[in-house]
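The complex appears here minus one protein chain, its other protein chains still in place.
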Amino acid sequence: MDLRFTSEDEAFREEVRAFVRKAVPADMARRTRQGLHTTKEDLKLWNRILYEKGWAAPHWPKEFGGTGWSALQIYLFEEECAAADAPFLSYFGLRLLGPLLYTFGTPEQQEKYIEDILSGETFWCQGFSEPSAGSDLAAVKTTAVRDGDGWVINGQKLWTTEAHYADKMFCLARTDTTVKPQKGGLTIFLFDMNQPGVTVRPILTLDEEHSVNEVFLDNIRVGPEDVLGGEIGQGWTHAKFLLGNERVTNAQVPRSKRDLEILKKIALMERDSDGVPMLQKPDIRQRIAQIEIDLAGLEWSVLRELAQGHGEHSAPIASGLKIVGSEIQQDIATLLVDLLGIKGLAVHTDREQANDLPADAPDYVVGAAARQLFMRAATIYAGTSEIQRGIIAKQAFGL
Amino acid sequence: MDLRFTSEDEAFREEVRAFVRKAVPADMARRTRQGLHTTKEDLKLWNRILYEKGWAAPHWPKEFGGTGWSALQIYLFEEECAAADAPFLSYFGLRLLGPLLYTFGTPEQQEKYIEDILSGETFWCQGFSEPSAGSDLAAVKTTAVRDGDGWVINGQKLWTTEAHYADKMFCLARTDTTVKPQKGGLTIFLFDMNQPGVTVRPILTLDEEHSVNEVFLDNIRVGPEDVLGGEIGQGWTHAKFLLGNERVTNAQVPRSKRDLEILKKIALMERDSDGVPMLQKPDIRQRIAQIEIDLAGLEWSVLRELAQGHGEHSAPIASGLKIVGSEIQQDIATLLVDLLGIKGLAVHTDREQANDLPADAPDYVVGAAARQLFMRAATIYAGTSEIQRGIIAKQAFGL
Amino acid sequence: MDFSLTDEQKLLRETVSRYVASGYDFQAMRGKPVDDPLNVSQWRTFAELGWLALTVPEQDGGLGASLEDVALFFEEIGRGLVCAPLLSTLLSAIIVSKAAESPTRTEALEALMGGEKKIALALEEAGSRHDPAVLTTRAAQNGSAAITLNGRKIVVQDGAGADGFLVSAQMPSKDGKAGVGILLVPANIEGVEIRRYRLIDGRDAADIGFENVKLASESLIVPPAEGLSVLQDTLNRASILLAAEALGAMEAAISITADYLRTRQQFRRPLSDFQVLTHRLSDMFVKAEHARSMVYRGLSAMNGPQEGRDKAVSATMIAIMQAGDFVCGNAVQLHGGVGMADENKIGHFYKRLRTIGKSYGDFNWHMDRYTRQLTA
Partner (left out) sequence: MDFSLTDEQKLLRETVSRYVASGYDFQAMRGKPVDDPLNVSQWRTFAELGWLALTVPEQDGGLGASLEDVALFFEEIGRGLVCAPLLSTLLSAIIVSKAAESPTRTEALEALMGGEKKIALALEEAGSRHDPAVLTTRAAQNGSAAITLNGRKIVVQDGAGADGFLVSAQMPSKDGKAGVGILLVPANIEGVEIRRYRLIDGRDAADIGFENVKLASESLIVPPAEGLSVLQDTLNRASILLAAEALGAMEAAISITADYLRTRQQFRRPLSDFQVLTHRLSDMFVKAEHARSMVYRGLSAMNGPQEGRDKAVSATMIAIMQAGDFVCGNAVQLHGGVGMADENKIGHFYKRLRTIGKSYGDFNWHMDRYTRQLTA
C-alpha cells in the first residue's frame, strides 16, 4: 500500500502540463471555461494538436496509436488537459468506436478507420438510442434486412450526440427478429452520414443548444465490409463492451475539479448586497466544502479503480462513479448559477459576443445558465441513475 | 377562503390553555420534556385528570364521551397539551380500539369497555404485528380455532407497544384459513392480558428502553362475546379502518412544535469552544430554520385536512403527513443531540436522578440520546415510509 | 379556518383553465417578442377577460381582487405554463394605484387595465442582490420642478417589451432624509437606453440605463418617505404570487409525469411498473402538498401583522424553491431523454421554477432573511 503518486508520476505530470498549457489556444480555453458545448472547429483543432504530439488516444494500445502510459498517467494527462481548459475530444470515435474497432474490428476496418479517428479527420456518432429504446437497448427497432450480399437499414435514432458533426455512424440494428436481441439479434454497422437516406433533425435541449439529434435512416445500403467485426449478431456483445468504460469516464473528475476551481474564483468576485464576497458567506462556504469533499472521494474512487490497471473495471463501482460524478456536475453547475444572482437567469445564444446577456455581466456568465440546464441530463444520459442503481444491486449483491 | 383561526377558536384555545397549564403536574411535565417513554403512572394520572374534565377523548362522538369540538378545536387542544408538556395519553384504547368499538362494537362491548378506556381505568394493547407480519397484516399467523361456542387462540405477536402496561389486548387472528385474509379470514378478539397463556417478553429498543414487547398467546380461550362487533371475518375491514386515522395523528405536529421550542432554548444555552451560543452559529440557524419551515408546512397540511371535518382523511395526504412528520421528529431529535456535543453520547437509564449522566449535564440531557435513537423507529412504525409511498402511488395516481 | 374557494374564486380560476384548455400553446408563445401578433392578440384577450384589472382598485374601475384571489389566479397561470408579463403588470398596477390622484396615475391605470400599455419593475441593480434598499440609481429634484434620473437597472423582467418602467431611485424626502422614490419612466424618452435579452424560461428582460432622464414631478409615483416600505410590500406580494404560480406548475408537472409513467414502455413494461419511479412520484406529491400548505400559510401571514410577514414569505419561498427543484427536476429525470428536449413541455416547468427561484429574492436571500429573524 502506497497512497501517493510516485515521483515518476509527478514528473510525468509536469511534462504533460508544460506541453498542454502552451498548446491550448487562448480563445479555445475561454470557450471551454464558459461551459458550452464544444464547437466542431475546436474539437478538430485540439484533436489535431494532440495527434501531432501522439497523445490523441492515450488509453489505446500502443500498436494502434496509444501512448503506453499507465492508467494513472492517463488520468494525470486528463487532469492537466482539464486544468488547461482544453476541450474534451469527441467521444464517439476515440472512446467508443476506437476500442470496439481495435478489439473486434476486421483488419480491413482497422486499416480503414482507426487512423482517421485518431487524427480527428473523421468524426463518428453513435446510433444506439431510439424513441422506444432509451434505457433498454434490447428494444432497438431499427432493422437491417438482408439484400444480396449486403443489408438495407431502416429506422430512427434519437439523442444522437454530435450527429450534426459526424462523418459516419456506428449503428445498432436488428438483423434477426426471430431471436432475442441479447442472443444474436443485433449487429453494429458502419456507414456514412453524408448519403441520401440519412436525415439529421436537430433537437435542442433545455439549454437551447444543439448537441443531440434525431436521425432518420431510410433505406441505407451497407455491404458485408460494413459489419463491425465482420460477423452478424455480435451487437449485444459489442454494446455491453462499451458500458463499463463509459461509466468510469463519466465520473468526469478532471472537468469537475477545474469547474470547482473556477467556481471558487467567481465566488470571490461575486458579492452580496452588503458587498461581502459570496465566498465569505458561511452557507456558500459549506456548500462548496460539501462539493469539494464529495469530489475528493470521487477522485480517490477513480484512482482506486485506475490503480488496478486497464479495463478491469468493477461494474458496480463504475456505476457508482457515474451516479456520484453526474450529481457533482449538477451541484457545481447549480451553485455557480446561484452565485450569479439574477444575472444567472439570462440565456446565452452567442458565445463569442454574448450580446444577449446583461450588459454588466462578466465573461464567466456566458454559459452558466445553459450549462446548469444541460447538466440535468447528466443523471439521464449514459444510463440513468436509476439504471445504475439497478446494475449495482445486481452486480454487487445479486439482487 | 379564510386562512385564519376564528376568534371563537382563539378564545377556545385560551380556555384550554388556562386549564391544561395548571393541570399538568410539574414533575410529569419535566419527564415529558426529557423525551423518554411515558410511565404507566403518568399515563394513568393524566388520563384521569382529563377524564374528570371530560376531555379524555375529544375526538370521540359526544354520545360516547367526546367533547363535540370541531377537528380544528381538537387540534388546538392537542397543541396546548403539548405546549404544557403533558404526555400523550395511551394510544391503543383511546385512539384505536375506542373508535373501533363505537363504530363496530356490539352494544354489550360498548357498555363493557368504553367507559374504562375513557377514564384510563383499562389499558389496551394492539395485537396486530407478528414476526412475519410487519408491514403485511395479511400474513398474520395467529390462529383462532373454533372450540364449542368459543375459540382458542394461539400465536405470537411482536412490537406490541405497552403490552406490559396493558390490561387487555385487541388481537388480530386468522379465523378461517380457507379464505384470503382480506376476504373474511381475519377477526379481532378482545381478551385479558392477565391470564395464563399470555406471556409478555420485553424487547428493548435501540434506546435501551422498554416500550415494546413480544407476546406469546398459548391456548387463550375466548367466547362469542369477545369477537369485536360480534361477527367473525371482519378483521381486515376493522384493521383498514384504523389506518388513515393513525397516519394523520402520526404527523405529531403539536409535539414537534414543542420539541423545537425546547431545542431552540437549549441552542441558546449550549456554546461552542469560542463560547458562542450554538443558536448564533450560521449552520445551526439554517438547520433550525429548515426544520421550522418543514414543520410549518406540515402544520398547515394538517390544518387543511382537519378543516375538512371529521374522518374524511384523504389516504395519500395522510400518508404524506406520516412520512414528513416522522422525518421531522427524527431531525429535531438528531439536531438536539448534535447541540449537546459529547454530552449527547451518554445513555440514560435513571430518569429521576440521571446518575449515569455526565456530572455537569443539565436536566435537558437526560433523554436526548435515547430519544434520538428511538426516533429511528418513527419512519418504521405505523407503516414504514416505503409503505406510505406505495399507498400514495396507488391512491393518488392509481399506480 | 376555511380553505374552500368562494364561487367568485372558482370562476376566476375557471377563466384561466378554460383559456389554457382552449388552445393556449406554450411552445408557440415562449420567446415571442411582445409585438408579435400572437402576443398582441393574447394580451387583448387577457384585458377582455378582466385579468389585467385584477389588482386595480375598484374605485379606479378595477376588480380590487384580494391577494388570495390573485394567488389562485396565478396558480392556474402556473398550471397552464402561461408565458406573459402578467406579474409585472399586476404588480405595477398595485404600485401605481398608491400614487396621489393625477392624470399620470389615471392614465397609467387605464392603460394597464385596458392592455394598451405594459409597465415593468426596474428595481434590481448590479450590486443589489434583491435588496431594494441597496441602489445607486439617483433622482434629483429641485423643489417641485422636473426630476432628473441617473442610474442603471439590470434584469428587468418583462422589460424588453415594456412601455414604461417603475424605477426605484435614491432621493431625499421633503424633510431632507434619505429615501427611495418610485418613478414611472416611459421607455421611449431621451436618456433611456434599453438592452434586451431573453431569460431561460422563454420570457424577456432588459438592462436599462438612465442618463439624465428628465421627468415631470408627477412621475414620482411613490415619494421617498414611503418608497422602501412599498417596495418591501410589493416584493412580498410578488413572492407569494410567484409561489402560487410555482405550485400550479408543480402540480401540472406531476400530473404530466404520472401520465408518462403510465404510458411509456421500457423493458416491455410501463414505467409505472418500476417501484423506484412510482415512489419518486409519491415524494413529488408530498413536496407539492408541502408547497401548497406553505402558499396558504404565506397568504395568511400577509393578512396578519406586518412584523410577521417577511419571515413567513421567506419561509414560503424557501419551501417553494426546494419543492420546485425536487418536483420539476424529477419530472425531467423521470421523463429521461424526452425530458431534456426543449420541444417537450415538461422541461419548461423546470425552467420556470428555476426562474421563479431567482425572481424578487433567491434562496440565499430568503434564507438570510429568515435566519436573521430566527428567535429562541
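Order of writing sets the chain letters: A, B and C. Residues in each chain are counted from 1.
The criterion applied here is as follows: contacts are C-beta pairs under 8 Å (C-beta built on N, C-alpha and C of every residue); 3 or more make two chains touch, one makes a residue touch a chain.
Worth saying up front: this structure is predicted, and the values here are computed from it rather than measured.
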Contact set of the excluded chain (shown chains only): A, B, C
Candidates B:Ser119, B:Thr205 or B:Gln308 - the one touching the absent chain: B:Thr205
Residue among A:Asp136, A:Asp294 or A:Asp360 that touches the chain left out of view: A:Asp294
Omitted-chain contact residue, chosen from A:Ile323, A:Leu345 or A:Ala368: A:Ile323
Contact with the hidden chain (one of A:Thr6, A:Thr199 or A:Asn219): A:Thr6
Residues belonging to chain A that touch the chain removed from view: 1-6, 9, 72, 264-265, 267-268, 279, 282, 285-286, 288-290, 292-294, 296-301, 303-304, 307-308, 316-317, 319-320, 323-324, 386, 388-390, 392-393, 396-397, 399
Positions on chain C where the hidden chain makes contact: 274-276, 279
Absent chain, residues of chain B that touch it: 129, 132, 134-136, 138-139, 158-159, 203-206, 208, 212, 271-273, 275, 281, 283-284, 338, 341-347, 349, 356-360, 369, 372-374, 376-377, 379-381, 384-386, 389
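The rule we apply is simple: only the chains that are shown with their structure count from here on.
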Chain whose Cα centroid lies nearest the overall Cα centroid: C
Farthest-lying chain, centroid of Cα atoms versus that of chain B: A
Separation of mean Cα positions, chain C and chain A [Å, integer]: 38
Residues of chain A engaged with two or more neighbouring chains: 283
Residues of chain C touching at least two other chains: 367
